[in-house]
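A single protein chain has been removed from this complex, and every other one stays in its place.
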Amino acid sequence: MKIALKHAHMIDPANGIDRPCDLYICDKKIAALDTAPEGWQSDKVLDLSGHTIIPGMVDIATHLREPGQEHKATIASETFAGVAAGITSMVCSPDTNPVIDTPAEVEFIQQRSQFSAYCHVYVMGALTTQLAGEYLSEMAALKQAGVVGVSNSLHPLANNLVLRRAMEYAASQDLTVFFHPHDHHLAANGCMHEGANATRMGLPGIPTAAETASASTCLSIIEDTNVRVHFCRISTQRTLQMLERALYDGAPVSADICMHQLFLSDEDIHGFDSHYHTIPPLRSRSDLEGLRARLNSNVLMSLCSDHQPHEPDAKLAPFPATEPGISSLETLLPLTLKLSQETSLSLSEVIALVTTKPAQLIGIDAGKLNVGATADICVFDSQQEWQLTAENIQSEGKNTPYLNQTLQGRVTHTFVEGELVYQLTS
Amino acid sequence: MMQHFLTTESLSLDQLTSILDTAESFYKVDGRHVKKVPLLRGKTIVNLFFEASTRTRTTFELAAKRLSADVLNINVDASATVKGESLLDTLRNLEAMDVDMFIIRHQDSGAAKFISQHVAPGISVINAGDGRHAHPTQAMLDMFTIRRIKKDFTRLKVAIVGDLAHSRVARSQIHALRTLGTQDIRVIAPKTLLPNQIETLGVQAFQNMEEGLSNADIIIMLRLQKERMQGAFLPSEHEYFNLFGLTPERLSLAADDATVMHPGPINRGVEISSEVADGNQSVILEQVSNGIAVRMAIMSLLAGGQS
Partner (left out) sequence: MNTNIDSLLNSLADQTKAHLEQLGEQSPLIVGIRTGGIWVAEHLHRALNLSNTIGVLDISFYRDDFSRLGLNPQVKPSQLPLDITDQNIILVDDILHTGRTIRAAMNELFDYGRPASVSLAVLIDRGGRELPISAQMVGDAVELPAHQHVKLTGPEPLALEIITTD
């Protein structure tokens, strides 16, 4: 099928494009840019004046809830929500039930995705068996099955020696370790950032040190072993500073920040609203501003959604008794656009953090729009104001504090491998 | 009209004063031969306690009965919820029995607020203590006690001593005192039991009894729970008493007519010496009887004017 996308403004940070540019799709690939190839006959022409084209977004942190948590969501529902949100590649977390710690689970997800997913699904493998933090998982087998990395999610490692061994083993299989810096003892049973607001609300706090101490320990091990580690969902300014310094000193490290950490802080938690319950917690206003000030840092390789869809019961309880997590696919684009308006980053720089950079991080050929690239494309109307409601949210999880708020910037078309998998119907 | 009574933080000076004034009128009812008034006759009040507490529950029960209400006591064992019934299901089952008011005590901060957002319209919720967040009826009876003795809140020096970190009573007291005009509020505790940035609530933090108690007019002692030794907050009750126990010597550092209070139950020899607890500056037992009048006042203010 030959499709022409005409009259749109294109932003492709990987190739330095930020200008009006027509795009020609032939079957699964991008056949040409600007001018049609010789002898081109379009099967379909889309007039996208007033719209913006970017590479389909790459989201390295999503929970698809299969296998085992289908009451919350499924691969089908969440990948559809993903393409509705302009995301064409999603990495699913290993903390499913059962955990993704053997090739069997990887293959299950790959087969389920082939059957029911609307976009590319990549798998993050478990660092330890059952994510229990004691025994190494069969990382060579996982690598062969196609995982893009290994992680222990937010589950603790039994001790630092196991952490070191797991890191070294992953490195030996040429797997990047995706490390969540979270010291469980310091965090104790905390559910909110330790600070004035937690004190006033009487909620047990998670101190900054729960993140920095854990990150620091991991960095020390990296200094000895030179293992490549990506630090996930950084929430505090201090951790990002530590990682920047480590990178500067030659450590093979990178980091990502979850989008809502750049917009929400502990000051936004009113009336014990469990929609704001997340781990890592929403940090202080100064952390938020500190992270925003460092978005052009070399160590930052991705912004992500950290999508965690939940069934209603998971959030219908007193704050500390609720499950943490926000359903965040469909706010990714509007917040990305808003971020560029509110910080010193250009739109192209922010979009790079949700397209080409995360693609590089997980080693996939995606996040760019050069000729010959797979036609994974996101088209949006940057001016359209809309509201995310319980009726129009595509994810099974309605658990977002952004429900019923006005957002600016809406996905109108999404192509995966040249096929129009999503189109906004007004 | 107030629909729920969840925190002292949200109350204005007028509302706080109104509660204290109403409590004053109920205070006299207690002196009567017939200690009942028919105000809440025909109403059903449910004590829904997820955390065990005999004393608070009994006071609420007494207060409700003196208002001629019918009382239902439900102790929800933590294990019952493990068996699967969610908090909301428990609530719905009770509402199906046509009750008028819930008095809630729960181990999670924010629980009373959560319940108030999910009860049927017309049902009132009183917070009898949620996690570490608030215990507004206790704070009100403490304010009532203080007002009867000292009259003027604005010039008072108040010291709150003990496990501030885990104290919902202290938080509610601080909000109420501030609204009633008290400026000089000190909290005294070991570093491990001082909440992060507690000064933002409008208090001065001390880690030293001698400094914190100086010239205090009111000393509120908080209970120290045994679990604090397990959680590595403190080495021993012995050392805690040596550093933070209210002894007659330490009491003499306060104002000559200082009043000693304690929400109870007291741990003799841990946070307070028997001599002080039983001494003539202590109003600990008065607090208990004041509790009934104050709770009668709060229940009446919520139940009236609903239709």
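The letters A and B name the chains in turn, as written, and every chain counts its residues from 1.
The rule is simple: a residue touches a chain if its C-beta (ideal position, glycine included) is under 8 Å from a C-beta of that chain, and two chains touch if they have at least 3 such contacts.
The model shown is predicted, which means the values in this text are computed figures rather than measured ones.
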Query - Displayed chains contacting the withheld chain - result: B
Report task. For the chain that's not shown, point to the residue among B:181, B:248, B:265 or B:304 touching it. Result -> B:304
Query raised in the report: Which of B:25, B:208 or B:236 touches the chain that is not shown?
Result: B:25
Requested in this report: List the residues of chain B that touch the chain left out of this view.
Outcome: 1, 18, 21-22, 25, 27-29, 32-34, 36-39, 300-301, 303-307
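We take it that only the chains that are shown with their structure count from here on.
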Query raised in the report: Which bits of chain B are touching chain A when the two form their complex?
Result: 9, 86-88, 106, 108-111, 113-114, 118, 130-134, 168, 171, 195-198, 200-201
Requested in this report: Write out the stretch or stretches of chain A touching chain B in their complex.
Outcome: 194-196, 198-205, 207, 271-272, 313, 316-321
